[in-house]
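Removed: one protein chain of the complex. Kept in place: all other protein chains.
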Amino acid sequence: MAGNVFGQMFRITTWGESHGRAVGVVVDGVPAGLPFSKADIQKELDRRRPGQSELSTPRKEQDKVEVLSGIFEGMSTGTPISMLVWNADARSSAYDAIKNTPRPGHADFSYMARYGIRDYRGGGRSSARETIGRVAGGALAKLLLARFGIRVAGHVLELGGVRAKALSFEEIVENVEKTPVRCADLEAAEKMLETAKSAKEGNDSIGGIVELVVRGVPAGLGEPVFDRLDADLAKALMSIPAVKGFELGAGFEAARLRGSEMNDPFCMQEGKVTCRSNNAGGILGGISTGLDIVCRAAVKPTPSIGKPQQTVDLETGDDTEIVIKGRHDPTIPPRMVPVGEAMVALVLADHMLRSGFINPRTLLE
Amino acid sequence: MAGNVFGQMFRITTWGESHGRAVGVVVDGVPAGLPFSKADIQKELDRRRPGQSELSTPRKEQDKVEVLSGIFEGMSTGTPISMLVWNADARSSAYDAIKNTPRPGHADFSYMARYGIRDYRGGGRSSARETIGRVAGGALAKLLLARFGIRVAGHVLELGGVRAKALSFEEIVENVEKTPVRCADLEAAEKMLETAKSAKEGNDSIGGIVELVVRGVPAGLGEPVFDRLDADLAKALMSIPAVKGFELGAGFEAARLRGSEMNDPFCMQEGKVTCRSNNAGGILGGISTGLDIVCRAAVKPTPSIGKPQQTVDLETGDDTEIVIKGRHDPTIPPRMVPVGEAMVALVLADHMLRSGFINPRTLLE
Amino acid sequence: MAGNVFGQMFRITTWGESHGRAVGVVVDGVPAGLPFSKADIQKELDRRRPGQSELSTPRKEQDKVEVLSGIFEGMSTGTPISMLVWNADARSSAYDAIKNTPRPGHADFSYMARYGIRDYRGGGRSSARETIGRVAGGALAKLLLARFGIRVAGHVLELGGVRAKALSFEEIVENVEKTPVRCADLEAAEKMLETAKSAKEGNDSIGGIVELVVRGVPAGLGEPVFDRLDADLAKALMSIPAVKGFELGAGFEAARLRGSEMNDPFCMQEGKVTCRSNNAGGILGGISTGLDIVCRAAVKPTPSIGKPQQTVDLETGDDTEIVIKGRHDPTIPPRMVPVGEAMVALVLADHMLRSGFINPRTLLE
Partner (left out) sequence: MAGNVFGQMFRITTWGESHGRAVGVVVDGVPAGLPFSKADIQKELDRRRPGQSELSTPRKEQDKVEVLSGIFEGMSTGTPISMLVWNADARSSAYDAIKNTPRPGHADFSYMARYGIRDYRGGGRSSARETIGRVAGGALAKLLLARFGIRVAGHVLELGGVRAKALSFEEIVENVEKTPVRCADLEAAEKMLETAKSAKEGNDSIGGIVELVVRGVPAGLGEPVFDRLDADLAKALMSIPAVKGFELGAGFEAARLRGSEMNDPFCMQEGKVTCRSNNAGGILGGISTGLDIVCRAAVKPTPSIGKPQQTVDLETGDDTEIVIKGRHDPTIPPRMVPVGEAMVALVLADHMLRSGFINPRTLLE
């Protein structure tokens, strides 16, 4: 049960290592009849790729996607859509130093414990480059969802301890790309940027919280009892490198509320059942209520830092020290936004198909 | 893809409603040759069942388990183990009132939106009685893990805003059953109990945080990239009713740390690689490091409260009010501890089999 | 990946051993809103149960089904439907003799090789009693399919070398239950019955071929490339004990035809595309054409025979002889008909859901 497959009916299989020949994805389960083009995919990859700003690794990758199958005359055919991005700027020699000295906070040691061998160049399979496949697959999921009125928006809610103020869905959508930190509260964004720069100057890194909001989900989506919509969202976001926590709606705050504060009162609005508040985050009993789905992922600071760190030499069995070179982002959340959106979109598209809201066979009826 | 199955190689399928004839589970994937008895299962169910203390619903259920298959001469045979518990004290009439008026914070409305019909008696399938199957299955997972030196311990870390002090694994194991709140810090437990009682008296309820710790996991367990050990733990715990958040190790605190604070330095100890701290919570890159796995679930306050609440009448389409009767716990975390342990044990047993640490065929070799 | 689960969206999990306490099934994926009753299930179980005629084992089992969950006010609720049948007439002592001497043609040896332990009483899990769960699950699948105009009919096409003449779907449906051999060609049925009796008198057994026909399948059902409708049907039927072969349409005869004979010419009929012949058996490229699906399973003679047979003693490691006592059918196909129908119905129901022809959420829209 190798774990490189995500989703049941809308299913992606990602492959590739940081310094291998390419990274890619096979997307299975896109219904026939969805119009799409390479540009739709590229747009999302461009948001993810390195070198966009001073906040991201200077690794030079154009990340130009190639679509190899599953499309005919500008439309999905219902067969698997295979996409890849060639690895270009792979400076492997920088990584020889880490062959036997696992980097703290990275997967180096646990991969060795598991496999007995690993492609250590750039983190190999555990590199964030793996998320290219997710973003490409997520781009198709977003397109599909959009046809059914569902939109996914992500933004950086907190970075290095600086928290954004509350924002509406439309404000997030409008502002998120205006600053390199992808915080839609532009004032907070300024402070976040300062904090990130100062951490970088100190050879250190910072973490943050990414929030994902989904608007337009019909009530009644999700599968009790294990494949709850929220359980699947949790798995989706926790599977992104560096994520250490997940919460839905009131989240951890819910632990401190009374029932009378937490419960969202139902009410009628324009003939439809809705709620006066959304502490539930749009999901009750694992099934959507029709309100916005609101969830958050806690992201740890980039483990690659310029400071010397204690580690061990796996060959000699001695304690030793490591100073990480290579190219790294001082903070992960800004670039994680499109990845988080992709994972959320994948879960939603999967459940829309599983629950029969979207015909899995074809859109051409 | 109905979602009543959990796990790949160690797999449970739960079934049953609160006021149906019985609730149960089929456990598939227990290797042949595991000695077990009904008492091993019953012990865990007794921790979960209602009526244990003033903190749990007075519903009278003995929850006596029956083992119907998969056992021969006191040992698992490798075939599915079917277990059930008959529902006894099912006072359905108490629930007629909620047929058309969804209870805030409950799954009533979302189930109706999804299915167009629901067994509304006692919450039907969305009742916490569904977790009986999880606990029965988890009991077998725990037995299996114990043979490989792996132990799972849960406790209430926080309740109604009262937080326990830091405790060692052995302290948790020793103290957790000493108080009805299942908090191993006995002083904090007293305060939690007070808070719970006072909430109950006020016709209200409180939430909390349950912590789960796993000791004895070998390094190298888990499947990158989607079926990470932490992603699967997140899904497992988020699938428990009332859980609104999940975190691993430093969790949401990680978002506020610097890389130099968050990273756990590697070091050698008695010839083995380990870490000087455990902010990672025992998992890096989705794979275990060999340190304790530490994770937490945020639990919302019991949605059933005695206060009048606003809701709607699904038949007339009018706003209305509801006062919930029936029998309910003023707080969920204490009874959730065995459920959380079960879910964690299920994930670990599944991955031990998936990763080849346990022979899936038979233990008799 | 224990293999006791069948189906993706319409999914059954069977459990139980021949001489355990009960055998049963959990059916997951029945959409909400399907009216059904215990009688619908019982009717199919009655066709399968032993003691119906001189052709079946005299084991006395009433096989009365209990429905434990998933039903409310006479309708499916979309939650798992758990059903069981208690084992009554379990004369285990008859089986002590086979504890260490595997019966030729049975699973005794291979189970021991796999598990190192087995419930040898009555064949344990490998007993045909396991198929009770399949038939109960299949009864629900049939009900669901019937609402969409799809009917499944099975009959014994060949028994002990006697072959029935070609029959129409309606003839099969009308005649199949008129004789204990379940051959709809009543003349051939007579001869089959003679052959079976004579084999029984000679302490021997005979095999045969069961044919399954499905009428009313819409064109466009099935999933290329691996989960083809025919590949899934093959797996379904090959998973029934004693089945040694599967064929679709012209089947093995296709190997001897020319392309110009084999190809079914397309033509228009009442405004719909159809074919002038049906060598394809209703499936092309793994996807249904809308014509009848016609497939066949080759069934070996009952392995339990009264004649002395050579075997080994697993304890001493010596060659030895065995004479099988216990109670057995002289031929399997007649009782296999309802099992075959069940498996075919399960595949069809699963694919109807997977392909979006049936709304997986609810029928109440």
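Each chain carries a letter (A, B and C) given by its place in the written order, and its residues are counted from 1.
Keep this in mind: contacts are C-beta pairs under 8 Å (C-beta built on N, C-alpha and C of every residue); 3 or more make two chains touch, one makes a residue touch a chain.
Just so it is clear, the model here is predicted, and its values are computed rather than measured.
K.L.:
Given that one chain is not shown, which residue among A:15, A:148 or A:169 touches it?
P.N.:
A:15
K.L.:
What residues on subunit A make contact with the chain left out of this view?
P.N.:
These residues of subunit A touch the chain that is not shown: 1-2, 4-5, 8-9, 11, 13-17, 20-24, 26, 28-29, 32-33, 66-73, 75, 77-82, 84, 114-119, 124-125, 360-362, 364-365.
K.L.:
For subunit C, enumerate the residues touching the unshown chain of the complex.
P.N.:
The list for subunit C reads 1-6, 8-9, 14, 102, 104-107, 109-111, 113-115, 125-126, 130, 158, 160-161, 199, 204-209, 218-228, 230-239, 241, 244-252, 254-268, 271, 273, 275-276, 279-281, 283-290, 298-305, 307, 309-312, 314, 317-319, 354-355.
K.L.:
Spell out the interface residues on subunit B facing the chain that's missing from view.
P.N.:
For subunit B, the residues touching the absent chain are 1, 8-9, 79, 220, 224, 354-357, 359-361.
As a convention for this text, only the chains that are shown with their structure count from here on.
K.L.:
Let me check something: if the centre of a chain is the mean of its CA atoms, which chain is farthest from subunit A?
P.N.:
Greatest centre separation from subunit A goes to chain C.
K.L.:
Could you tell me the distance, in whole angstrom, between the mean C-alpha positions of subunit A and subunit C?
P.N.:
Distance between chain centres, rounded to whole Å: 45 Å.
K.L.:
For subunit A and subunit B, what's the span in angstrom between their mean Cα positions?
P.N.:
About 26 Å separates the centre of subunit A from that of subunit B.
K.L.:
Counting only residues that touch at least two other chains, what does the list for subunit C look like?
P.N.:
1, 8-9, 79, 360-361
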